[in-house]
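Shown below is the structure under consideration.
The complex appears here without one of its protein chains, the remainder shown in place.
Chain naming follows the written order as A and B, and within any one chain the residues start at number 1.
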Amino acid sequence: MAVEVPMPRLSDTMEQGTVARWVKQEGDQVVAGDVIAEIDTDKATMDLTAYEDGVLLKILVGEGESAELGTPIALIGAEGEEVPETAARGNGPSQAAPREAEAPEERGPEESPPEPARSEPPIPQGAAATAGEVKASPIARRIAADAGLDLRELAGKGSGPDGRIVKVDVERALGKEGEPGRAAAEPAIAERAASPGPPPSGDEEVVDATPMLRAVARRMSESKATVPHFYLDAEIDMGRALELREELNQALADGDDKISVNDLVVRAAALALIENPKFHRSWHDGKLVLHKSAHIGIAVAVDDGLIVPVLRSVEQKSVRELARESSDLVERARAGKLKQPEIEGGTFSVSNLGMFGIPSFSAVVNPPEPGILAVGAAVRRAVVIGDAVQIRPIMAVTLSVDHRATSGAEGARLLASIKRLLEQPVLLLA
Amino acid sequence: MARAAGRAHDVLQDGEQALGLLRMMLLVRRFEERAEEQYTRARIGGYCHLAIGEEAANVGSIDCLEADDYLFVSYRDHAAALAVGSSPAAIMAELFGKETGVAGGYGGSMHLLDVDRRFLGGWGIVGGHLPIAVGAALAIDYQDALGAVLCQFGDGATNIGAFHEALNLAAVWHLPIVFQVINNLYGMGTSVEQASAEPELHKRACAYRMHGERVDGNDVLAVREATGRLLARAREESEPALLETTTYRFRGHSVADAGKVYRTADEVAAWRERDPIARYVAVLRDRDLLADEELDRLRTEVADEVSDAIREAAAAPTPDPGELYENVYGGEDWREQFARMNTAAPFGEREETRSWLR
Partner (left out) sequence: MAEVTYREALRRALDEELERDERVFLMGEEIGRFEGSYKVTAGLWAKYGPKRVRETPISEEGFVGAGIGAAMLGLRPVVEIMTINFILVAQDMVVNHAAKIRNMFGGKVGVPMVIRTPGGAGAQLTAQHSQSLEVWFAHTPGLKVVAPSNPRDAYGLLKTAIRDDDPVLFVENLVLYNVTGSIPEPEEDFTLPLGRAHVAREGADLTIVAHSYTVRRALSVADRLARSGFEAEVIDLRSLRPLDVDTVVESVRKTNRVLIAEEGWATFGVGAELAARVGRACFDDLDAPPERVGGAEVPMPYSKPLELAALMLEDKLEAAARSLLAECGLVEAG
């Protein structure tokens, strides 16, 4: 008796989802725990896991098509089982229309924010983090974990029963072909994805990338490949902002709170986003998600990596609260102690390389956010004010924008708001 | 009361020995009464089988043992332990489960022993010690040694396979062993008539062409005479014998049995009239070997001795659970032999270390 696979509820606010990609095709063997599809939700693209063993008999909702929660999107059953002609399609507003040209064609298992292995709240080291999804023998897991190999790359393709990953699979993936003295006969195994690459030369060393770097690489590639970026530059006179900051910090000198420049920038961005709703929205396959609250991700460089914790509802928080929260998030980000919700759900990001003395740069949008503000160092320069030349601290910012979500004009308006707020910083306290 | 070689068979010739026999019976009686009392105070746990009423059958025969002889008895063994001369305090301590007990607290009431005095237990399986007693006789024979083995057991043990096998082996191999059936007419709640096709138990010996004999088990002198004679025969001729000593227990099978369901009050009363201690006292008085003051003095003496034993046992320490494994094996390298069986817990119970976490 074939079992229906319903559109699953993969986030608390999800009401419908879109099949981004079928990982298993009709006729494929499925084992409970296998990832069979990727589903775009209101927040991100999530894995759909099978709960049954069997064969994927029929796909009911194709790639690019949407369905409401609970609607059957596929059937799993026994090999050769007859499938009813009119499998229930439910009442989801399915979209048979081809996806936007910019829609991702090839996406890896994706999570919402640009952080490493989704299910592991503290920044994980090993692929053992996804233990629940991937069937592998204990020794295979251990070897993979020690080597930093993500078992999901081999998931379901192992040589053990029902595609379980076993020791030989992991050894082959890591390039350890047998041990000395082993007999000649080569055991047959499932194929593995070839990883071509030039053999290292004498003055090079090859190491395995950590899961975090792998995740960042994946996210950045996707973003650049799928999000149509455009860039807007602005220069902001930070004189009064720096004075305000100075004044604030002196007044707060007794306590632990310390306001940073970035705190002011983040608050400015939040207020600007609320002022500019036509910017503050995300693209979702023909739909626009209008953000009511500004959740701002702050890019934090950690030891050989990048992570973006999210400050929530920034427009409702005072500068002091922001300072406290961001300080805590940064500290915990560097210690690898962030929790899952803290790296999800951003509606905009700020990346600040000012502390490295970089005058200006442009950043890569974190989909599904509409934009990211790259902040440079405030540099003392000669500027013309009125008819006089003054020396002012000038900070260059670059706004990268997802052209699907919004237009150049909106981006310009947002930047103008940010500039205004920072150049009249008392407004940040309003 | 230590055993000495060359003791006169007619104990009445020696006033001191005669009184010594009485004193031992009084000691057993008093010890058993107090043991019963201590059991009700929960200082003694598990099983507790009392020999009240059987003093003559127990003590009379053990009194004949000589320095090279060995003794094996069943679980109703407090009398045996006392009769061979073990300290009452050490016996009581074993009943209390204390470290100073004769078996270190590891055996309890049923497994008393005194290796130095060649009293090799104290056995819990009905009839189980009979083949083992035969083995001791075999060892004596093997070593061309002088001794003999006295093996006591109850009427209940005469119907189990081990009885038959032991008697057969003792006879066919001509071993120096005296099998003494202490027939108190009941095996737990089952009478001998009910359980045995041949209730005259000494007659069973003929199946093995073994000498069989019966005496009044409540006549300590008769028991002593018969046992002494048969042990001498065993030592000298290396021939076994079966001696039936009929007696009666005034209490139930154990402290947990009132002994009333399967016996009538009249029967018990009738046997009390033939109390072995009273009978021996009468004999001694008759021969002017016992004055009343002497009897009272002896009673008081043994009462104090038992009280002291209880006090000493109560104050003794309990065995250390940390030594739980120390006596399972005895070879000097047993620890090394077992070293690779389990890295944490020695004998396979729950591993304390999480050795699989690496």
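Simple rule for what comes next: a contact is a pair of C-beta atoms (placed from the backbone, for glycine too) under 8 Å apart; a residue touches a chain by one contact, two chains touch by 3 or more.
If you're wondering where the values come from, they're calculated on a predicted model, not measured in any experiment.
Student: Which listed residue, B:Ile44, B:Ala80 or B:Ala103, touches the chain dropped from view?
Tutor: Going through B:Ile44, B:Ala80 or B:Ala103 one by one, B:Ala103 is the residue touching the chain not shown.
Student: Touch as defined at the start, partner being the missing chain; which of B:Leu113, B:Val178 or B:Leu201 qualifies?
Tutor: Of the candidates B:Leu113, B:Val178 or B:Leu201, B:Leu113 is in touch with the missing chain.
Student: Based on the whole complex, identify which of B:Leu138, B:Ala157 or B:Ile277 touches the chain you can't see.
Tutor: Among B:Leu138, B:Ala157 or B:Ile277, only B:Leu138 touches the chain that is not shown.
Student: On subunit A, where is the contact patch with the chain that was removed from view?
Tutor: Within subunit A, the residues touching the omitted chain are 137-142, 158-161, 166-169, 179, 181-189.
Student: May I ask you to list the residues on subunit B that touch the chain which is not drawn?
Tutor: That gives, for subunit B, the contact residues 70, 72, 101-107, 111, 113, 115, 120-122, 124-125, 128, 130-140, 142-143, 161-162, 165-166, 168-169, 172, 326-334, 336-343, 347-348, 351, 355-358.
As a working rule, only the chains that are shown with their structure count from here on.
Student: For subunit A and subunit B, what's the span in angstrom between their mean Cα positions?
Tutor: Distance between chain centres: 85 Å.
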